[in-house]
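For this view, one protein chain was removed and the others were kept in their places.
Moving on, here comes subunit A:
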Amino acid sequence: MRLPRGTLRKSRVVSDPRETLADVLDRTVTGYAIFESQETLLLDAEGRGVVTFEDGVPVLAYHTGTDRGGPPALADLAVPGPYHVSVFELGPDDLAAAHEADDLRVPPGMPAERLGGDPALADSTRRAAPDDRGQKASETADEHSAVEAFLEDEAKITAIREQAREEARARADEWDF
């Protein structure tokens, strides 16, 4: 996925990608966001997620570490935060070429569900999406299977737990617990 660089609007660490998705929707941003989890052990060292937006509504998702696009890219990115997030604004024409890549598309509410864990924000995003984005009815059913698929990925869950235990131990020293 090739994108022009655009204008950097935000670059910060957030504990929850939900904040970024809600802000992008509020401000109807056209452009893209780069999410980089700080939990590097769980991701490819090069692992960054890119989500594009039209008028605040997510269109494409791509993960640079796994080279996967669409819903699988969101699964690759859905690990505990914090994340470093950069938001870039572009003109609508700048996204036209990238948005022809149908295999990278995600349903409008899916990033809010899977990265933000916020079904209410996903509802607002779906309402803001143009009618031709479709798939609204089937999105909720997809979410259930995504949660169940996550719970069946024992290796990933083990990695999340091990990482948290290590972090807790390291911080116990730092915090004098």
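The working rule: a contact is a pair of C-beta atoms (placed from the backbone, for glycine too) under 8 Å apart; a residue touches a chain by one contact, two chains touch by 3 or more; residues count from 1.
As a convention for this text, contacts and distances are computed from a predicted model.
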Protein that the absent chain corresponds to, by UniProt name, given "ABC-type transporter, integral membrane subunit", "Universal stress protein UspA", "Acetyltransferase (GNAT) family protein" or "AAA family ATPase": "AAA family ATPase"
Option from A:R12, A:R127 or A:R165 whose C-beta touches the chain left out: A:R165
On subunit A, residues whose C-beta touches the chain left out of the figure: 15-18, 78-82, 113-119, 140-141, 143-144, 146-148, 150-152, 157, 160-161, 164-165, 167-169, 171-172, 175-177
